[in-house]
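Got a structure for you, questions after.
Every protein chain of the complex appears in place save one, which is left out.
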Amino acid sequence: MDPPKGKRLIVDFAVILIPVLLVLTAAALIWLHNLVAVVMLLGFYSLLMAGLWVILDAVDVAFTEAAVGAGITTVLMLAAVGLTGQGERPGQGNVLVALVVVAVTGGALFYALSDLPPFGAADAPAHTHVASRYLGQSMTEAGIPNVVTAVLASYRGYDTLGEVTVIFAAGISVLALFSRRHGDRKN
Amino acid sequence: MHEFAVLRVATKQLLPFIWLFALYVQTHGDYGPGGGFQAGVIFASGFILYGLVYGVGKARRIVQYRVLIILVALGALIFSGVGVWALFAGGNFLEYAVFADDPAAGNHLGIFIIELGVGITVAAVMTAIFFAFTGRSH
Partner (left out) sequence: MTTLGVFNYWVAVVLTMIGLYLVMASDNLVKKLVGLNIFQTAVFLIYITIGKVEGGTAPILKEGFDVYSNPLPHVLILTAIVVAVATTSVGLALVTRIKEEYGSVEEAEMRKQDEE
């Protein structure tokens, strides 16, 4: 079932436009020194990312990104900025060292890109291992149509148990870090 | 924030729908996009919205800190409890197929319960973190 031509064109356009906007948004963060503006822009960045996930067929990921990245992260960051002050003093860090490291890392990654399979290739190594089993058998084995949920909760249940433990530990850590009242000193 | 009458009224109207939507996402994760992670975050966002508009002190009175701490642990316990239950039912850890005569039905049941555990932990952790941050300022 191919989508109609007009829809196809929009998707082809968006799949270029959104990544370009992502890069522009991220780059703007470098020159922005008001942290409230930085956090709001990060929320916008997450929302763009959610749109890109939908185009790349990852609807569950898009849902999570929109709720978590654009929602909760922004609120928590704003709360933290409210506690720590919104002005960043520009030009303090070691820009030269950072540029060298970034250039070397970027160069290595660009070099490594040539080994990756082309975008959308159906015979890429990632699709030839367990993915076909998940897509072909999950309906009879788990009985639910959303393969992502079946893999998340059943096939890779151990993984998810680990993730839940990480979230649990993170929540406990934050509460432990904030357990001391403001202004208390070690005694 | 006594002056934002529109915000306060609109928030009260929105809250039931936010929580209903969270429950929908939680239970329909099997059939469409969604699941425990998203539902937990949406459920927590209801409390966060209430806290932002009505003040965190008021929100804290609705969600008791002690209850929140219990829920944080309860979700993770439900998840691993299902794993142990599978052990007692004669399967491997987290092997849901042993919960029912039909393996697919057992899997469906297991997935539903562990998604519930995930949702509870995520919602409680997100709410607790929000309260921790906002309770810090005064």
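We just call them A and B in the order they show up, numbering each chain from 1.
Rule of thumb we're sticking to: a contact is a pair of C-beta atoms (placed from the backbone, for glycine too) under 8 Å apart; a residue touches a chain by one contact, two chains touch by 3 or more.
It should be emphasised that the depicted structure is a prediction, and the values quoted were computed from it without experimental measurement.
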| item | value |
| --- | --- |
| Visible contact partners (per top-of-document touch definition) of the missing chain | A, B |
| Chain not shown, touching residues in chain A | 1-2, 11-12, 15-16, 19-20, 22-23, 26-27, 29-30, 35, 38-39, 42, 45-46, 49, 52-53, 56-61, 64-65, 68-69, 72-73, 76-77, 79-81, 83-85, 88-89, 92-95, 97-99, 101-102, 105-106, 109-110, 113, 116-122, 124, 126-127, 130-131, 134-135, 138-139, 145-148, 151-152, 156, 159-160, 163, 166-167, 170-171, 173-174, 177-178, 182-183 |
| Touch residues of chain B, complete complex, unshown partner | 31-33, 35, 37, 41, 122, 125-126, 129, 132-133, 136 |
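One rule holds in what follows: only the chains that are shown with their structure count from here on.
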| item | value |
| --- | --- |
| Inter-centroid spacing, chain B versus chain A (mean Cα positions, whole Å) | 21 |
| Contact set on chain B toward chain A in their complex | 25, 29-35, 37-38, 41-42, 44-45, 48, 52, 69, 72-73, 75-76, 79-80, 83, 93-94, 96-97, 103-105, 107-108, 110-111, 114-115, 117-118, 121-122, 124-126, 128-130, 132-137 |
| Residues of chain A touching chain B in the complex | 59-60, 62-64, 67-68, 71-72, 75-76, 79-80, 82-83, 140-146, 148-150, 152-154, 157-158, 160-161, 164-165, 167-168, 170-172, 174-175, 178, 182 |
